[in-house]
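Sharing a structure, written as structure tokens. Questions coming.
Only one protein chain is missing; all other protein chains are in place.
Order as written gives the chain letters A and B; numbering starts at 1 within each chain.
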Amino acid sequence: MQLYRAHILVCGGTGCVSSGSKAIQEALTDELVKNNLDKEVKVVETGCHGFCETGPIVIVYPEGTFYCRVSTEDVPEIIAEHLVKGRIVKRLLFKAPVTEEQVPSYKEIAFYRKQQRVALRNCGHINPDNINEYIGRDGYEALSKVLTGMTPQQVIDDMKKSGLRGRGGGGFSTGLKWQFASNSPGPKKYIICNADEGDPGAFMDRSVLEGDPHSVLEGMMIAAYAIGADEGYIYVRAEYPLAIKRLKTAIAQAEELGLLGENIMGSNFSCTLHIKEGAGAFVCGEETALMASIEGSRGMPNPRPPFPAVKGLFGKPSNINNVETYANVPIIYLHGADKFASVGTEKSKGTKVFALTGKLRNTGLAEVPMGISLREIIFDIGGGIINDKKFKAVQIGGPSGGCIPEQHLDTPVDYDSLTALGAMMGSGGLVIMDETSCMVDMARYFLDFTQKESCGKCIPCREGTKRMLEILQKICGGNGVPEDITTLETLGAVIKNTALCGLGTTAPNPVLATLRYFRDEFEAHIYDKKCPAGVCTAMLEYKIVTDNCKGCGACARVCPVGAITGEKKEPHEIDTSKCIKCGSCIEKCKFNAIVKG
Amino acid sequence: MIKSPEDLKRLREEAKALTSIRAGQGVEIIVGMGTCGIAAGAREVMSAILDELSKREMSDVRVSQTGCIGMCEKEVLVDVVRPGETRITYGRVKPQDITRIINSHVTNGQIVEDLVVAKLD
Partner (left out) sequence: MANVTLTINGQKVSVPEGITVLEAAQSHGFFVPTFCYEKDLTAPGACRICVVEIKGMRNLPPSCVTTVTPGMEIETESPAVFEARKTILELLVANHPLDCMTCEKSGSCKLQDYAYRYGVTSPTRFEGDKHKFAVDDSNPYVFRDLNKCILCGKCVATCRAVSDRNVIDFAFRGFNTKIATFMDTELKDSSCVYCNRCVAICPVGALSDKNMTGKGRGWELDKKEVTCTFCDAGCKFDVNYRDGKVVGVTANSAASGRPLCLKGRLGTEFMNNPDKTALPLINKDGEFVETSWEEALGIGPIVEKINALKK
């Protein structure tokens, strides 16, 4: 086997690909050939490293040097300096946000230091298109252990002992789910992977599929063995073309090696897997709708019971878990259920991947042990709020979750404490908001999303979310009336109580949680006709502070509608009837002479 | 085709080499590749090291390079770092010395005393 003295890992996750990592990969390969180093140094395309903010990411091993925001022009320098002369290219290193200190190695960056990577263990470290790299890192060893030394019931018992709970949103015990499916009689059962990740701002499943598809396949095989399934589907959203491509490669490679298909590893266990591309509806992430979609029907949820474990896909007992859940499975059998359960809190075991988005410095993916505080995630890993603004709230759990304000930031993150705060773990999307975010507007945004994605089957969700949205639009438009708050609360409660599926019953959460913690913002909109964050344009008025205005005319020149007039060197004026509140004038003014409010 | 757990194990042992360099463990060999080092033949030494390691299938040894450390007249400089042991710097290394350094020091911990120019804790 050819030995290489150095590996250059280029991130091939969707984030880095869209910022140009493919071209960098090609440039690196060319440059190595030019320098006669192609026999010594290997370029490897990996999955997502999580720190998407700093992409495209290039890591050079054995030193583990972390280069960020690399461009093709930087490539000759990386090769000439780092790989020929052994000198790190300092200007491309990650700079610590506060100290401005350059951090040479991957492991020392604050973003990674507090993380504990289980589901993401291989993401960014292996080439996802090469099954051997997965096998080299103990891949398929858990499956081998399970097939040769454990009965299906022992597999389920270990899963229960591990305390793993569904990572897709509900947080149901994975072991119990497997037990139910196993208890259902019948020769034909299905194993399903829910990869229809659709929450705005969530991309953990995509990263796992792109970066380590085999961990999901192995997890599914173990589950299939445990419940007695011989066929499975991965329902992956069609908007994830790269994930689909890598999954297809992974399935083909696993089949070729006999790790998937008939008589896996020479045992009596057989299982085949299919990929089903999603139909583009958010509700298809709901398990009964997902199964309807696989069957070829419109993706609409059905009432449970019967649960999928009893009557699932094509009417057969089925087990559905999410991508991140399956990615955790092999580790439990590789290192033992007790070891897995030693991380986390009493009722929430292991680690959880969070997608950090919004107004914070380090956006990206972070996997942390359960029980860590939101403050640590946002401020230590996420690097705090951009532009030194003040933190206001974090929306957790996407459109089904709720917001959590400053005073609860020290709450340990686990399923139950988040639910108690009126939010939910959900798939793990964290949207961070600062003082310039309007909470009413945020609630309106999420309601707009759920309303558009409602399948229309049940009345509370279809008609109810529409009316809640209209009320929020009215409040944001400056036309709210005092009764609106009560209507939102009572209607929200009825929807929660009566809607058919998880999408509907959780749809009012963003509004109800916002009303719980930021009622004053609603009241300011309704009674004072003011948007404290200055977001809702209908209630904003732009004014020129005469004392500060030097009459430079910059604002008048940039105004797209000619609303600003004035003599040169004299204070200008804004005609509010013409003003469209675009904010261009504020950006242009050097003298802080324009205010909105 | 994997027909048994043993097949998987065999494949894993082979495949470990693919990624072991990224694990950051094991013995490290560092070659001085400043202008002085390259002029003194560091490239040839580097090739010899890689050839030797390949021949012996020693995938857990990390080979890296460093710049000039100011001892230009002793180039080519090659450092060997065994985990938990003193860092040994060899000087005026020629490609034909590599077999000896790898055989006795890297593999068996026996320092090749006649080539040593420095020992660092």
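Definition applied: a contact is a pair of C-beta atoms (placed from the backbone, for glycine too) under 8 Å apart; a residue touches a chain by one contact, two chains touch by 3 or more.
Treat the numbers as computed from the prediction; the structure is a model and nothing was measured.
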| item | value |
| --- | --- |
| Chain not shown, its touching partners among those shown | A |
| Given A:Lys22, A:Lys188, A:Lys245 or A:Arg467, the one touching the chain that is not displayed | A:Arg467 |
| Sole contact to the chain not displayed, among A:Ser454, A:Thr514 or A:Thr537 | A:Ser454 |
| Residue among A:Val33, A:Val494 or A:Val545 that touches the chain left out of view | A:Val494 |
| Absent-chain interface as seen on chain A, which is shown | 281, 298, 300, 302-303, 305, 451-460, 462-467, 470, 483, 487, 490-491, 494, 496-500, 505 |
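What we mean here is this: only the chains that are shown with their structure count from here on.
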| item | value |
| --- | --- |
| Centroid spacing, where centroids are CA-atom means, of chain A and chain B in whole angstrom | 41 |
| Sites on chain A touched by chain B in the complex | 1-7, 9, 39-40, 61-64, 83-87, 125-126, 130, 132-133, 135-141, 144, 147-148, 256-259, 265-266 |
| Touching residues on chain B, where the partner in the complex is chain A | 1-5, 7-8, 11-12, 14-22, 24, 28, 30-35, 38, 46-47, 49-50, 53-54, 57-59, 62-67 |
